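Only one protein chain is missing from this complex, and each of the others stays in its spot.
What follows is chain A.
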Amino acid sequence: MSGSVVDNTVSSGNSSAAIPTDISGPILDLDEDDDLEVFSKDTTLTDGSSFNASMQTSPASMINQYKFEEEEEEVDTKDIFVTVDNPESHVTAIETYITYRVVTKTTRSEFDSSEFEVRRRYQDFLWLKGRLEEAHPTLIVHPLPEKFVMKGMVERFSEDFIETRRRALHRFLNKIAEHPIFSSTEDFKIFLTAESGELTSHKKQGPGFLSRMGETVKAVAAAVRGVKNRPQEFTDMQEYVEAFSQKISSLDKVTQRIVREQKEYLEELKECGPIYALWSQSEEELAEPLKTVAGCVDRCTKETEEQVKHLNDHLNPVLHEYVLCADTLKAVLRRRDNIQADFEAKTEALATKKADRDAMRDDLDKTEDRLEWANNALKSDWTRWQKVMRNDLRSAFIDTAESNVSYYEKCLAVWESFLHSQRTDAEENGKVDFS
């Protein structure tokens, strides 16, 4: 593609412009099995950036172009690197659980040293997330992998499940580390550096049960009241989140179905190769081509396995996380609304009630500050979140496209080599007509 493809459209909160509602139709229709032809000929999309077909047409180079453009934007210097790996099982009298090794390497001055290694369990991650949400109710915290999904026959301690979870935890921590505000919280620092004992005692501090209850009651009351004068930008945000949520959910569903079907296809493909090999044993003239075909099928089987793995390990989890993100966004918007509702209620109260005016005014001011703070926080985090989301999804699709291209190219080569071998044979023996 010619020209720069820098993402400079949606700046601050003006997200209403860019939601294509016409594509969500076809995408949602995909839930039906036979509807492969239901899609819009999206001619509205033909804007200036037309694809010039005379340019380099090799698939790999096209993908490289996207990647290049992407990398141009990322000039951040990271000063903290976090990894999650090495799951281990722990057995106590009461329970069995898994811990993960969390390694931190950093040059930040607020850290006592430059390298840390601790072990954490899922509960600890949950705690961290909770703390961050409490402290910053209108900031967007990346979701954690779900607690335990009773999906089919997945066992809590199956290798696949643990590995998937490990990857998700790794992504979670990295998102926190990249967040301008979260990464500088005390809780995050303690999570990364404290020994288990230290962490446990730190966990015990923090707002008590009663105060948390109080917050919940307030929130419920506010929710019941509802917001009267929500600023337009937040309504726009809500609409965007609705649309996004629908779209990402259907993408998630469809991708999962694709993976399922590819797995089924793979199972059957696995049977194919050996059958051709078996057949070749009964034949004379045909033995050689049959054996070659068997080899080709086997190679394609391997490639298909890799491709399925890629979808399963890379594309799927990302899509799934953004499904969870959509829920997070809705919660964030709700919390903001609650704060505003609280403010509105208090404003009304001040106007009507006569007693305790000073105290109430004080409270109102505090609430007003709180609201303003919440709104600003959300606005800036919203922009940041969108940028990150686009990046993530884009990378995921580019990677998948690359993996697909490689898959098809390899399979293509496999069969072409078979044809070639038959041609050489035929020419030698003057047999087959290739017209």
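As a convention for this text, a residue touches a chain if its C-beta (ideal position, glycine included) is under 8 Å from a C-beta of that chain, and two chains touch if they have at least 3 such contacts; residues count from 1.
The rule is short, and it goes like this: contacts and distances are computed from a predicted model.
**Q** Among "Sorting nexin-4", "Radical S-adenosyl methionine domain-containing protein", "WD40 repeat-containing protein" or "Telomere length regulation protein TEL2 homolog isoform X1", go ahead and choose the protein name stored in UniProt for the chain not displayed.
**A** Result for the unshown chain: "Sorting nexin-4".
**Q** Quick one: which of A:Tyr97, A:Phe111, A:Phe161 or A:Phe397 touches the chain that's been left out?
**A** In the complete complex, the chain left out is touched by residue A:Phe397.
**Q** So which bits of chain A touch the chain we can't see?
**A** Looking at chain A, the ones touching the missing chain are residues 5, 7, 9-10, 18-20, 23-24, 26-27, 30, 36-37, 39-43, 45-51, 53, 57, 59, 62-63, 247, 251, 254-255, 258, 261-262, 264-265, 268-269, 271-272, 275-276, 278-279, 282-286, 289-290, 293, 296, 300, 390, 393-394, 397, 400-401, 404-405, 408-409, 411-412, 415-416, 418-419, 422, 431-432, 434.
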